[in-house]
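Every protein chain except one is present and positioned as in the full complex.
After this line comes chain A, so read on.
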Amino acid sequence: MASLLKVATSTLRSTLWQTRSVATTTPQLIKEIQEKQENNVRTYEGVNIESERSEKLLKSACQTTFCPECTLGLDIKHTDVLILSQYVRSDGCMLPRRITGLCYRQQKKMGTLVTMAQKAGLMPNLGPSWSKKDPKQRYGWKKFNKYFLESTIKY
């Protein structure tokens, strides 16, 4: 019965919700598809292209766990948007620990700092498409300037 249900739902899903990626701008890519023709054999290959970040990357950042606070001893505030924005996707979501490479405690702390910066309206361009880009247009008390104290972070 369960398998029958699974087959039914999967066929329904494949017919109704066809996943199609739609982008209005050229997406940034990590891999590039290359096409080769050799003696009646056409090969398609996904090749890693060099990252834009590779030149600006800090040397020690390539190690497995790199935290700005643990490794460099930096005291990061919620107003340091140039650092915090690197841990955020274009829609304002925090990147997972698999990608950020932070230790458990720092990942929690960075998430809180990102939230603080977003609430203070310091990263209005990194947010979902429906978000109000101008912090002054927010509803009620949220339109006024606010700052946060890093001492309130529990981690």
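Operating definition for what follows: a contact is a pair of C-beta atoms (placed from the backbone, for glycine too) under 8 Å apart; a residue touches a chain by one contact, two chains touch by 3 or more; residues count from 1.
Keep this in mind: contacts and distances are computed from a predicted model.
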Among "Sedlin", "Cytochrome b5", "3-methyl-2-oxobutanoate dehydrogenase (2-methylpropanoyl-transferring)" or "39S ribosomal protein L13, mitochondrial isoform X3", UniProt-listed name of the chain not shown: "39S ribosomal protein L13, mitochondrial isoform X3"
Identified contact with the non-displayed chain, of A:Val81, A:Met94 or A:Leu113: A:Val81
Missing-chain contacts mapped onto chain A: 27-31, 48, 51, 53-54, 56-58, 61-62, 66, 68, 79, 81-83, 85-87, 89-91, 98-101, 120-126, 140-141, 144-149, 152
